[in-house]
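A single protein chain has been omitted; all remaining protein chains appear in their positions.
And then chain A:
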Amino acid sequence: MPSTPPAEPPLTLWRVARTPRMIGLLVLFLAVAAACGFLGAWQLDRAEVRGAAAQAARLAEIEAQPPVPIAEVLLPQTTFEGELVGRRVEVAGEYEADGQLLVPGRALGERTGSLVLTPLRVASDDPAVDGAVLPVVRGWVTGDDPDAPGLEVPAGPVLVTGYLQASEDSGADHASLAPGTTDSISSAELLGVWGGPIWTGYAVLTSSQPAQDVTVELLPPPTRSGTGLNIQNLGYAAQWFVFGGFAVFLWVRLLKDEVLRLSGAFDEEPEGEGTADGDPAPRAAGGVEDARA
């Protein structure tokens, strides 16, 4: 705000700013800026609504796909591409109960509990996947006790379907964690605990045959992060805020003109305006530079 201009005795910016004409203009421009801000906020809201709608549509699409054998979309020890997030896969094998870990501090809705992470040793006719380990998040439980009842894995061969999700970053050193728990679902770390070969992502369980204990609650489909806002509306929002900024800038510009006009710079000789407010535009009204008497 141009509240403290350089001290120029007769006609300071501040004094001109208080004239009815400039106050009227200020009100006008502030109203314009407020309208722009309002429209910007509205577009932000639209960005959220449309982003959420797009996400919901993507979720519906994910849930509508039939599961495919995991070997068709991802092999062990190969890069997990982002578009695989949420793909439904099916895979047969046997859980390794001894390797099961709890991942405490994870939320399901409003509640905080633990994920149940179990290695599945895959059995398949396809030699590319047979014997490899797929980390499976079997679901979510309250508490963080690895010996709590209900966590037993279905014994023997199981047929599992689930959503694919990318591996997480490595967490703290396993030796420093409570036994039977881990703080991240990281294939690189799990490889050291469970042995390999291992997939670079994990599966979020949707169903298993035979069924598992209902104590373990199933999770909703995973989503890719950063898709929550519609980029077009986000851009419009930013533009409205820029326009609002223009309105404020214009008032400052008009104020400086008014000072010049009142000091008679426009009808007589050019006056080198002694401003240093960071506005590059205003110069002397005349073409000759610094032709002061």
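Keep in mind that, in the parts below, contacts are C-beta pairs under 8 Å (C-beta built on N, C-alpha and C of every residue); 3 or more make two chains touch, one makes a residue touch a chain; residues count from 1.
Following the convention adopted for this analysis, contacts and distances are computed from a predicted model.
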Which of "Protein glxC", "Helicase SNF", "Membrane protein" or "Acyl-CoA dehydrogenase domain protein" is the UniProt protein name of the chain not shown?
"Membrane protein"
Among A:Thr12, A:Gln55, A:Gln239 or A:Ser263, exactly one should touch the missing chain; which is it?
A:Gln239
In the full complex, which bits of chain A touch the chain not displayed? Write them out.
53, 57, 60, 231-232, 235-236, 239, 242-243, 246, 249-250, 253-254, 257, 266-267, 270, 281-289
